[in-house]
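Reading through the structure tokens given below for one structure.
One protein chain is absent from this view; the other protein chains keep their places.
For chain A:
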Amino acid sequence: MMERRTSRRSFMQQSAGLAALAAGVGGLSARAFADRSKELNILCWEGYNSAQVLDPFRESTGATVKAESLTNDPTMIDRLRAGETKVWDLINVNNPWARKVMFPEKLIKPLDRASMEPYFEKMLPMFKPPYKWAMDDSGKELLGMCQRFGPYSYVVNTDKISRKTAEDQGWDLFNDAANAGKYGILDSADWNVFNICVIAGFDPFKPRGEAEVAKFTETAKKVFKNAKVVGDIATMNQALIAGEIDFHMTGGTYSASPARADGHQNIRGITPLKGPLEGGKGGISWIEVTSTVNNPDLSPLAVEFLKHVQDPAVAHTVAFAEGTFNPVAQMANPDCFKLFTKDELDAIQWDSLDEEMARSVEYDVVPDYDKLLEIMNSAKREVSGG
């Protein structure tokens, strides 16, 4: 075998070459890390990830915009907790998370109040600045921007159950033994937990004792046992339209709007007149807050995107992006409102939006969510098979 000998000189040359190469690669990666001016990553509910919303922004900025859509707030927040604050620039979740969880846990960073707060002035009156869910506890920091919102309790086929009956009877619709096999459940972990608490007769957002947990367990079993179908939004709408079910829980404008937009005006989100929630209210609503992630290398496009979606035309596109259709806070601006056709306003139940929001408490964090979710999943298993 030939023996290779390395002279001192060639060793030095090779080492120098290697060092230069390493420095080059290192330098490259450091630059790639720093230069995020043409890159934006969004973690959001569906709609913001649609081509209708993102493509115009991509074209105007020439940026690479990636958006991942999830349909569960706790899951998205756990992604940030698991270290993905380095990945994402914007996170779009429901109202309480920014103020109560993400800001205290340093998962998001505040926005410049002076430049962003004026947008709130142009929103619907409920968002008048300083808007509670967009601010931190001290009321000094602006934590995010608002856009989509809606009431979200249950949906009925008004050909089978009138709007009045559904509003009057409220959540007892699901306690009524005569309704066994007539309703569906839209599969949505956290919202199903809220709804079962309310059907059981207590407020999900307040701490509870053993008696209420026992009532929750019993109600979860009953509600899942009597349900005809558990499934996604499309399954619920299809089952309502076909007549397989008369109503389904966990639903509202967000879930019923695709069916309504398709001409099925008998599919309607209902907010009950009363219930066990704060102030005797019976409905729950959601308001999205989009925040900048506490990314050590936040893309400068994050704030640009937040401004971009405030534009009246873009806000209208967001309201009617693919998937579900929803009212947007920017509808207070006449330039935005005039873009909505009569059919679009019908689809998002604009006629009853104000009263439904007034009858709803706002989505909040459930104190013992993990425990209740486990009880609910277990109940679902126990009664499976009918």
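Note that a residue touches a chain if its C-beta (ideal position, glycine included) is under 8 Å from a C-beta of that chain, and two chains touch if they have at least 3 such contacts; residues count from 1.
The definition used in the following text is that contacts and distances are computed from a predicted model.
The protein name that UniProt records for the chain not on display, among "Small basic protein", "ABC transporter permease", "von Willebrand factor type A domain protein" or "Chemotaxis protein CheA", is "ABC transporter permease".
Here the missing chain is touched by one residue of A:Thr75, A:Ser115, A:Ser162 or A:Thr341, and it is A:Thr75. Set against the missing chain, the residues A:Met126, A:Ala189, A:Ala332 or A:Leu345 yield one that touches it, A:Ala189. Considering the full assembly, A:Lys228 is the residue among A:Lys109, A:Lys122 or A:Lys228 that touches the omitted chain. Mapped onto chain A, contacts with the missing chain fall at residues 72, 74-75, 78, 82, 184, 187, 189, 228-231, 235, 238-239, 242-244, 370, 373-374, 377-378, 380-382, 384-386.
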